[in-house]
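For reference, the structure I am asking about is given below.
Note that this complex is displayed minus one protein chain, with the remaining chains in position.
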Amino acid sequence: MSAVERVKVTVDGREVEVEKGLGLVEAAAAAGIEIPVFCYEPRLGPPVGACRMCLVEVEGVPKLQAGCTLTAQDGMIVRTAEASAKAAEGQNATLEFILVNHPLDCPVCDKGGECPLQDLTFRYGPGQTRMTFSKRTLDKPIPISPTIALDRERCILCYRCTRFSSDVAEDGQLVARNRGAQSVIATFEDEAYKAPFSGNVIELCPVGALTSTQYRFEGRPWEIQNVPTVCGMCPVGCNVSATTREGKVRRIVSRNHPEVDRGWLCDKGRFAYPHVYAEDRIVDPLERVRRRGFTGLSWDDAVDRAEALLRGAEGRIVTALSGSETVEQAFALGKLLRQGLGAHSAVMPEAVSHGLDAFRAPLSAIGAAEIIVVVGEDEVADRAPIVELWIKLARRHGAEIVRVAEPKLGRKLEERVSASDRAVLIWSGRGGGGGARLAELGHRLGLDSKPGCAAFHLPTTPNGRGVADAWAASADGDEANPEPIGLLIVSGDEAAADPAVRALAEQAETVIAITMYHGLAVGWADLVLPGTSYLERDGSFVNLEGRVQRLRRSVIPPVPDELAWIAKLAERFDVELSPHAALVFEEVSERCFGGIPFGAVGEIAPLPERVAYVAPEPAPIAPIPPAEPEPQEHFLGTLRLQRYRPLFSGPAVERVPELQFQRPAAEIELAYDDAQRRQIASGDEVSVRSNGTSVALRARVSRALAGGTARIADEHAGELHRDVEVVKA
Amino acid sequence: MAAEQFVVLAGADEKPLLRLADYRAAGGFAALEQARGMEPAAVVQEILDSGLRGRGGAFFPTGRKASFLAKGTGNPTYLVVNADESEPGTFKDREIMFTVPFRLLEGCLITAHAIECDRVFIYIRGEYLREFELLRDALEEIHRAKLLSGVTIVLHRGAGAYICGEETALLESLEGKRGQPRTKPPFPAVAGLYASPSLINNVETIATVPKIIELGAKEYAKIGVPPDSSGTRVFSLSGNVVNSGNFELPMGVTLRELIYDPDLGGGIPGGRQLKAVIPGGSSVPVLTADQLDTPLEANAMAEAGSMLGSGAIIVIDDRCCMVQLGLRVAQFYMHESCGKCTPCREGTRWMVQILDSIEAGTASQGDLDLLLDVCDRILGKCLCPLGDAAAMPVASYVDKFRSEFQEHLDSGCPMHGHSSLESILAPVDQHTHDPVAEVPA
Partner (left out) sequence: MTLYAEVQELRSRYPVSRSATLPALRLAQDRYGWLSPEAFREVAEALEETPAYCMAVASFYDMYHLTPVGKHLVEVCTNISCALVGAQQVLEAFQDELGIHAGETSEDGEVTLRAVECAGGCGWGTVVVLNHRYRERVTAADVPAIVEEIRGG
């Protein structure tokens, strides 16, 4: 590797040495000087030089130059508005032009107080208007989706949003319509901007043109607090700030961890926070009473009742975990049940393996990769949305992306992968032993010895790894698989919603459910203990990279959090347990995270070092995957069904009205040729049958889908099995 | 006495050369054969030595542009011909395409050989349907005559956008996008079409290349006013002039000769007086009657405070209200602004609003200064030359005809409804979010 060439640039008389080719905006920042920008945003790709806010004078160039499009060259002498009257005049002109048709409705604008246009006008703009004609007026606000409102009068046409749509998310849905002064931001035929990452355009907008419908008029910047935490909706663990006002969460914004999320969020992470305020949120413990259904009871009574159920089971206890508990919660629960009651049996939401620790790398390594192999049939965005954006980034930089259904790459592909210094393997599908199989493959291809290479398993739960580790670390002892189950403890909403857990409950004599919602508790639990959301907890999560990240309590939950009552119960079983996450973490950390203190997890968490590869043992506490019936003999007309769990699903999403439009329609996606053969067109009603069950769905014909397959979202697939007949209804 | 000198249009003075046989009879494709016998670098050297400069308006030395092409990028090199002629007053490329289409194609093949490329795109403005058909037929003929030798020429039609004449906007459009200009660098010679090294030249420039090979660079360079204005130009003469049309003349002929020579423009009709003349398409500063002896060559034009631009001379007689002219020109640029950069998008609209009020007699004294200030705030601050193209001419109208603008402020239009541009209707955007039929001047 050749050393990076350093060059000297002088900005406003200050000389600074930077890497050659660094953007001038960054070079000036290194000299402590701001070049103001609107359209410039390096995460959106190469600069476009559209807004002309960044005009600077460059010695030897007669015209003012757009600073954002320049790169540092040796000997370059630049003067910004601070040092050049010409540059100041240019920036002032740009702001005057921007404001000519801007409504200046700052008093009623959500952006007011945190608005780059306000700030830059204050610093660089004209003090008064010379516009005496009527300003452009337009219908406003236009809901471009149930989550985003567009005010075209405020729009300064910086094209950040459309560039995000076309060049980052690549959804191609938010575009500029018309030309010149008539240009407006628009969706096709005013249809909803329906894409997994749409909400990022709100944060990208440098004015109040794109605002969140959820946050509209909910708070002014000077009366809110931003709590730094991480998202608990998927295993990526995007770094977010929860904006709170008067003790309520009002919005979620990105906090940009450059190795994890690059400042992007998916719409689930951004818009699903109102699940905290769902109508069917449980705020009191509930007890099943014969004939009368449920009755509320006090926390003291609830703890008594729980103690009684725990004792009554005589150790025949099984715990079903969600993978959305914090590390501390899982450890506390484990310590109570395993140390206090010898109840070692647990049902984990998914398999976990440490095999991939030998391939550990930040997610940003995907963006820098030159070859990426994705194994499995699930859409990456459905499992770990931000990973999809990293893959797209790599593809835009020329990386080869290969999708294979099974971990059989073939000789040629294996050679390309093992020859590369920047190869990444990603497992996005069922099975795989929590990464164990991918680790075996990666090791065989020699990826663990190359720092630019990596392998990632995309789990289905946000903290499955952390929960499994914490549970394992909480006590010594082997699983017993009690028969019959005396008590099933269902920890968390995902477990409560899982049909397999429900099936287990049928065999259990008693059930304790820890859940946030009535809808998930009623009818099968003997005791319901109200749960909390990740937005309400202190603690830590381990993301799919193996990075330990800090959750901060953004708002006080309406119920005691899990640690509080677990600690209380622990007392009764002579188990020493703190109700404070910081103290529990220290105990876990000694066993799992090399003893790092809670405070050291930090706001921008580091990634632990790689460890040497060890051939994985069979995962100790892997669930038995639901058995797929053997495929029937294929005959003409049978399609292989791919069921998928869409990103926009689950208990939280179901409870947010603004996200309902994102949920999958009751439809089956068919390949073009398969549809032709069956004389099915998009929009037709079809009947989908297998193994004696039948589901009525609408057809959507896709030219992208491989022939012989069909896709249906889990929630619409009913009892359908792998081979389905599809006929026009 | 000025006389036409046919170089680009050679052989077509009697009738257009629309069949390969006719073009060959006029000496066509001999230059191609000659060029293909030369080393590519030698052909580039010939073009350099000829002093040929871009005929689209920017007047950049063609040979130098070709020599900038990046080598060894691993990407193919493309030749793109800019046939998106849209500058108001300009119709010379169209004449070339409908009289000597084969010369353009021969120029493409010679240039492709010179820069070692085998993919040529001709981006022709969408409105030029007949010219597209003629080129298509000519291309078919040379294909059948096996003259392409492995070079593919693709004719690509635009769809109605002046800005696509700007080279980077043209590339965007050719790539299937909205025709918005790109920032430079990277320059097209390094990363142009499909991020590959690309040479972009105007129709007239490319159609000159065969004649340079045929005459030899030295001979060609003697034509006109060497060294900066060598060669002929096909001047488009329009407006209030007796013989309007295209005239191919060596550079250096004066405006007066072009406009008044009986064999050329033939003077102003109806015994009218010349009031002003636009010497290089609507985007250049206007000249007045006392500047008619300015030679049509780059340096003299610059001295006179204007530019030769696309070689389009628009003659304006004394019936024209200069405020209306300014308004109509500003409306055009507002309509054609791509909307990407702020000063052009917002500034051209503001200019129209101010000019509209001056013409309507509702403006105050301050508005005239404001207009000049808005022009000044657009000038030199935009992403591409379109903003300047709006600001420069309008500012020059105020500058040269200040008293007429002043009269509008004081007592209304001195033409009292008899201007030749009275009530002229400018097309509004074809696609508006809020449809307004038309904006009357």
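First chain written, first letter: the chains are A and B, and each begins at residue 1.
Simple rule for what comes next: a contact is a pair of C-beta atoms (placed from the backbone, for glycine too) under 8 Å apart; a residue touches a chain by one contact, two chains touch by 3 or more.
Just so you know, these numbers come straight off a predicted model, no measurement behind them.
If you put the hidden chain back, the residue from B:E175, B:E219, B:E303 or B:D369 that touches it is B:E175. Among B:V329, B:C344, B:A363 or B:A395, the one in contact with the hidden chain is B:V329.
Here one chain is not drawn; of B:R125, B:R233 or B:R256, the residue touching it is B:R125. Across the entire complex, the residue among B:A3, B:A21 or B:V154 in touch with the chain not shown is B:V154. Contact with the omitted chain, checked across B:G28, B:G56, B:G89 or B:G387, is made by B:G89. In the full complex, the hidden chain is touched by chain A at residues 162, 166, 171-179, 186-189, 703. By the touch criterion stated above, the residues of chain B touching the omitted chain are 76, 85-91, 94, 119, 125-130, 154, 156-162, 173-180, 194, 236-240, 244-246, 278, 282, 312, 314-317, 320, 325, 328-329, 332, 335-336, 338, 420-431, 437-438.
Everything below uses one rule, namely that only the chains that are shown with their structure count from here on.
We define each chain's centre as the mean of its Cα atoms; on that basis chain A and chain B are separated by 52 Å.
Only residues 161, 178, 182-183, 185, 334-343, 345-350, 353-354, 357, 367, 370, 377, 380-383, 429, 431-434 of chain B touch chain A when the two sit together in their complex.
Put simply, chain A touches chain B in their complex at residues 47-53, 55, 62-64, 66, 69, 89-90, 93-94, 96-98, 100-101, 130-133, 138, 152, 156-157, 159, 176-184, 186.
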